[in-house]
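Okay, handing you the structure first.
As you look at this complex, bear in mind that one protein chain is not there, while each of the others sits in place.
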Amino acid sequence: MNEVFTLAVSAILLAGFYSAMAYGLGLIYGVLRIVNLAHGGIIMASAYLTWQLFDHFAIDPFLAIPIALVVFFGVGVAIYLGLVRFLPRGPAGAVQSLLLLFGVWLVIRNIAYLLFTGNEQVIHTEYATSSVRILGASFSVARIAVFGVALVALFALHLLLTRTYLGRAIRAVAQNPDSCTLAGINVERVYVLTFGLGTALAGLAGVLASALFAFTPSFGASELLKSFVIIVLGGLGSIVGIATGAAVLAFAEVFSVYVVPPYLTSAVGFVLLVVVLVLRPGGLFGQRVLR
Amino acid sequence: MAGFVVALVLLYLAPVVLPISEYLHNIVGLTFMFMAAALAWNWLGGFVGQISFGHSAMFGVGGFVAVRVTLALELPFLVAWLIGGLLAGVYALLWGHPTLRLRGPYFSIATIGVGEATRLIATYWSGFTGGSSGLSLPLAENPTKYELYWYGLYLLAAAVAISYWLRRSRIGLGLLAIKEDVEAAGDVGVNATLYQDVVLFLSGTVVGVCGGFYASYQAFIDPQDMFSFDRSIGFILMAVIGGIATVLGPIWGAIVFVIIQEFLLANYSELYLGLYGVLLILIILFEPQGITGLAQRLRRRIRRPARPPAVAATAERSTV
Partner (left out) sequence: MPIELKLLDDTTDQAKAVNLAQRLITQDKVNFFLGTYSTALVEAQSTVAEQNQIPYVTGGGAATSIYAKGYKWIFGTLAPVANLADTEMKWIAEQQAAGAVPKPARIALVWENTSHGKDFRKGVQDFTAAHPGDYTVVTDESFALDGKDFSAILSKVRAAKADLFMVDAHLPDFITMQRQYLSSNMCTKILTYGARGTESDAKAALGQTGVDYILSAVWWNKQLGNSGLNKEFVEKFTAKFGSAPEWYQALGYEAARSLFTAIAKAGSVDRAKVREQLSSLDMDSILPGGKLSYPPAKGGQADYPFVVQQNLPDGSSPIIYPAEVSTGKGVAPNPACKG
């Protein structure tokens, strides 16, 4: 019982990181129907930014969040205006954007490699190894903090999408861009802002990752792949669905050790991905667009 | 067609006639295999428009089955490659038949899942793949890299022939219809499921045979390398650089890929990721048909004085 409890809490904490990791990818897909393959690269770049801020200015990773959000919002807007904007919409554009953004990822990785070499970097905070006791079991303070931030981000995103003009515009564009143009919404502007927001969220994920893990320029690949799994599990493009998808993946991975050898835990997610795509292409909980 | 045969004969004789170094000779042999694999990827990615990020799965299955068959039954390597290829084709059908119903990004994402799951399971299944230690082929019975040049050429010839067949036959029209609109294709009597399955099987088989070739070339394979995500990406890069959905574009793409990989990287190893990245971005933004598109554009420009451009353009397109 105690073991199950410990594992369940660990899975919940992991789900926090996983959902933060996938928000950006899900948002951009939901609105622009573009799979942002540069997502993993942004996560990595943000981890490096956080490390630089920590190293040179002694800024704690969690305090670096606003800086990363602003910086990567800018990066996202730049990528959209400089590159993505020129692609056609629709199925042809979907394939081209995959390849284009993959190119962006390669460039980001190369820049990081040139600036910081391929060596592992880590951020050591005072609380990196400290723990708190919950019902007799100990849990990592850093992981709890990451979970908290992910939860706050979930609520903030939800409020943004439901309570603001911009949010309503984003949801409207996600459902039907053509009628939005007729209704006087500047669709192109919504696209820019969404891409910026989605990239900023990837930046957030990078900050959180840097507080937990060591990273190199190739960091972000498995984050990208798992983010796919999560947005598919949650039904591509719904924010609450993403959080649920993250929880499903985290629980499946953590508890899979009772069924398969620990080595195969990451395969569990990918198998789940294929099965869900084939059986329920709308995700485990049906297709919902940014609700 | 005549040009194709002439090129084949020239390439067949080249090593005997030309004084090229053994190193270059071997590299060209390996390039033939990459060309064949890139063509095979293009049948699905270009002709059908289903971008696969998981083709390393078939490359790996083909390679490991070929090695296992060689070790266990001591069959001639060609037979081993073929068995590896066929099983790779079957494996492709196994995951592809259900997932090909998905279109666009959904399919691509599913293939990432397939590729990664296959890699992890193959690495874990050390009884078959040797796990992280990999498998070695006995050097004595293995063909030398020198001989492999011609086998690579046969492989390429087969891939080119299939490419033309897929484009020129009735199937080709069906595939174009599927690429445009699956449902509409069904309405005009194209059995989309069957057509896509056939293409996937062929693509998987040829990529699997390429895996077998690679195993013979290296005489050692390990699952982390054979099934790597980078390998899947390599196939995509070759096809896109050369000209996605064109008949022969991936061949040029493979040449560029190997040149970058072999000659530029030995000297500028810290820049290669960025180089591919910039290439991809430039191609997608300015010349979605890659080298093939670029060549067409140049040819049109040269011929412009002689013929009205519009006619020249259509004439060119119909030959490719």
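The first chain written gets the first letter, and so on, giving A and B; residue counts start at 1 in each chain.
In this section, contacts are C-beta pairs under 8 Å (C-beta built on N, C-alpha and C of every residue); 3 or more make two chains touch, one makes a residue touch a chain.
In this text the structure is predicted, and so the values were computed from the model without any measurement.
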Identified contact with the non-displayed chain, of B:35, B:66, B:120 or B:295: B:120
May I ask which residue of B:218, B:232 or B:246 touches the chain that does not appear here? B:218
Quick one: say which of A:67, A:111, A:141 or A:160 touches the chain that got left out. A:141
Positions on chain A where the hidden chain makes contact: 3, 6-7, 10-11, 14, 17, 119-120, 122-124, 128-131, 137-143, 212-216, 222, 250, 253-257, 261-266
Across the whole complex, list the residues on chain B that are touched by the chain not included here. 21-23, 26-27, 30, 120, 123-124, 130-134, 136, 139, 144-145, 217-220, 222, 224-225, 261-262, 265-266, 269, 272
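The rule is short, and it goes like this: only the chains that are shown with their structure count from here on.
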Approximately how many whole Å separate the CA-defined centres of chain A and chain B? 32
The answer for chain A against chain B in the complex is residues 29, 33, 35, 83, 86-87, 91, 94-96, 98-100, 102-111, 113-114, 221, 225, 228-229, 232, 236, 261, 263-264, 266-267, 270-271, 273-274, 277-278, 281
Under the definition above, what is the set of chain B residues touching chain A in their complex? 49, 51, 95, 98-99, 101-106, 108-110, 112-114, 116-117, 120-121, 124, 229, 233, 236, 240, 270-281, 284-285, 288
